[in-house]
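Every protein chain but one is kept in place in this view of the complex.
We just call them A and B in the order they show up, numbering each chain from 1.
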Amino acid sequence: MIGINNVSYTYHVTDSEGKDIYREVLKDFSLKINKGELLVLTGGSGCGKTTIIRLINGLIPNYFEGKLEGCVTVDDMNISAQPIYETAAKVGTVFQNPKNQFFNVDTTSELAFAAENRGEDPKDIIKKIEKVCESFRLSDLMDRSMFNLSGGEKQRIACASIAVTDPDIVVLDEPTSNLDDKGIEDLRDILIKWKSQGKTIVIAEHRLYFLKELADRVLVLDGGKAVKELSGKEFDSLSLEETASLKIRAVDEVYKKKFGDEELRSLLKSNGTIDVKDLSFKYSDGVHGIRINDMALPKNSLVAIVGNNGRGKSTFARCLCGLNKKAKGTVDFEGKEIPLNKMTDRCFMVMQDVNHQLFTESVKDEIMLSIDSNDEETCEKKAKEAMEVLDIGSLSELHPMSLSGGQKQRVAIACAIASDKDIIILDEPTSGLDYYHMVEVAEVLKKLVKLGKTVVVITHDTELIDECAQCVVKLKKYLI
Amino acid sequence: MDFSIQTFKTGGERALLDPRTSILAIVVIGAIMMGGKLSGVEYVLRVISCMIPAVLLFVIKKYKTATVYFLFMAVTMILEGTAVQITSGSLNLVFVIISGVVSRFIPQFMMAYCFLSYTTVSEFIVSMEKMHAPSFITIPMSVMFRFFPTISEEGRCVMEAMKMRKTSKKKPSLTQKLEYELVPVMMQSVRISDELSQAAMTKGLGLDRKRTHICKVGFRLIDYVMIIVLLTCLALFIIY
Partner (left out) sequence: MDNKKNSLTVKDCINIGVFAAFYIVIFFVTSFIGYIPIMLVVLSVLCGIVCGIPLMVFFSKAHVFGMVTIFGIIMGLFMLVMGRPWYSILTAVVAGVAADLWMKTGEYKSISKAVIGSGIFSLWMLGMIMPLYFGRDAYLLSVAEGYGEEFANTLEKITPGWSFVLLVVLTFVGGILGGLLGKAVLKKHFKKAGMA
């Protein structure tokens, strides 16, 4: 049983000037979690759910700096007062980003890692790995490089590596943020398995639909306080209006609007088309790939590209954008036939990890970098316009890397606008975003369409599609 | 991601040679190839040294690489023995540089390549621990190897993003290019390092804890044979 007793926590960080900043996240917070319970913590960004996770797994106070009042107990162990390696024996953690939580280069070593750290007998460890391998069905992932796995596969290995040490409690911090549909499905299977083993599970999440019929209790947090507590049944039956009013994501994964072929056809007729012709690409394994004979996308509209496979969608986006050198094909755009590798002049892609595309030391410079003009005045004007559309004028002098994820994304989109490119492609712009910010992104995308751009969104976020997409293209039939 | 720089092997059978033997091989081959004279005993030692990787490559079934390497080295060694001594002037310089650079560095690289092909990072780290390397050396080394592919991945993403930003405006200067490439990757590295530390701590990694290993590392017959060969070559090399 986990007990959080009258805990107050204030983070202590130093800002760019060297000044101390204190950020109070929890105040006099108490929570009891029963053994074998699957508790979901949800709420807007900054509500405190991640902090609670860190209290349970010991990262607070062993890693993070700040002021802690109250105490956290797990079965009579005082977590806040013991070294983290002792807590690690009882509490396993799955983090948000599959790419950055593995310590080893190959999968088998990663599975053994936690057990090796505890000094367990190698023979026992090997037996345990075999057992976990079987129950998690990982045989095809053994002895492979972590770098060749998909996000979902990496997350499965992360979960399996915890399963090897078999802790009683597992905490997960937004584990589906970077996963595609299949990855989320696999994670759900793992949670079901763990629950059946009697483990206590605490998940902090935005994405809620996969927890339907799984959660025993759901806590909605805001500003460090629980504003609503729901039983599993109550949670399962939440309607879209109710979740919107609670400012959390939907529990049901169903489209409100209709996105059928008819809608697509009428849109193509009214707006004109961008035709992707003869696109062919094969992955390095020589077997899988993409083959598109003719795909028509409506101009000046918001197209959502969906499909189960996260990799396939991103690959398609990169092909369309001209970033994929091995892809062949052409795009009929505004009467011209453009080969794929020249599409970088027409397309701007906002990548899933925005950090890769921010280079300069101020938002303004970043936007100016995208402007294709030698005239100082034009540049200034364009930059100002772009910042206005995205409402980031106040951030103009700040360093892009100091901004929040959502703000960084808006800077990237501002660069897209300033670049005057006609097609803007966004790769999973709302993964890991809470309800409020997802709606914000939808509003921005709608603005882009009004400006005359063609917006292509690669996503599996049903709510986002409902909010702003005008048509949906399924990628499945084009994947080999 | 389809491809990224892999350093070590990723699982499978146990390493052909104990990592310590392999490293001894790299060092000895390097020493002999670097400093060796081109005649007499030394020449023989050089030939032996540069053939060791070829043999090993055959054993680990990398036939194509082994053959190419073998032919390459044969040609180079012959060049060294003949062309360099005969010609002079700029032609000499050309031969010198080609054969010199190749013969001095390639065998060692090849041995390192072999080593990386049949050894996993874990085996390497375990062998270091057997040599009583403290954890504040082995942990950074593990992380280092784990990070090389990450750097290449991140670097590639950044370069792609830069490609999209290419404007017909003033071409970025060399320092700017450097800045735009290095800085985002470094910042990512800092971020990744933080997340990695958190994950490692929740998995019980500690500096003063005794760790166990599932991979098997130790000297076998083949190691002893190789060590004797290497030490003999080294001894002869020093004597002559």
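Please note the rule applied: contacts are C-beta pairs under 8 Å (C-beta built on N, C-alpha and C of every residue); 3 or more make two chains touch, one makes a residue touch a chain.
Note that this is a predicted model, so its numbers are computed, not measured.
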Of B:Val126, B:Cys157 or B:Ile192, which one is in contact with the hidden chain?
-> B:Ile192
Can you work out which residue in B:Ile26, B:Cys50 or B:Cys215 touches the chain that's missing from view?
-> B:Ile26
Against the hidden chain, subunit A presents residues 13-16, 63-65, 361, 398-402
Name, in rising order, the residues on subunit B that touch the hidden chain in the full complex.
-> 23, 26-27, 30, 34-39, 80, 84-85, 88, 92-93, 96-97, 100-101, 103-105, 108-109, 112, 135-137, 139-148, 150-151, 179, 182-183, 185-187, 189-194, 196-197, 200-201, 205-207
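Here, only the chains that are shown with their structure count from here on.
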Distance between the CA centroids of subunit A and subunit B (whole Å) is 36
Touching subunit A in the complex, subunit B uses residues 1-4, 6-12, 120-122, 142-143, 145-146, 149-150, 153-154, 157-158, 160-170, 179-180, 183-184, 187-188, 191-192, 195-206, 209-215
Touching residues (chain side subunit A, partner subunit B) in the complex | 57-59, 62-63, 83-85, 87-89, 91-93, 95, 97, 99-109, 112-122, 125-126, 129, 142-145, 147-148, 161, 283-284, 318, 321, 323, 344, 347-349, 351, 353, 355-360, 369-374, 401, 415, 419
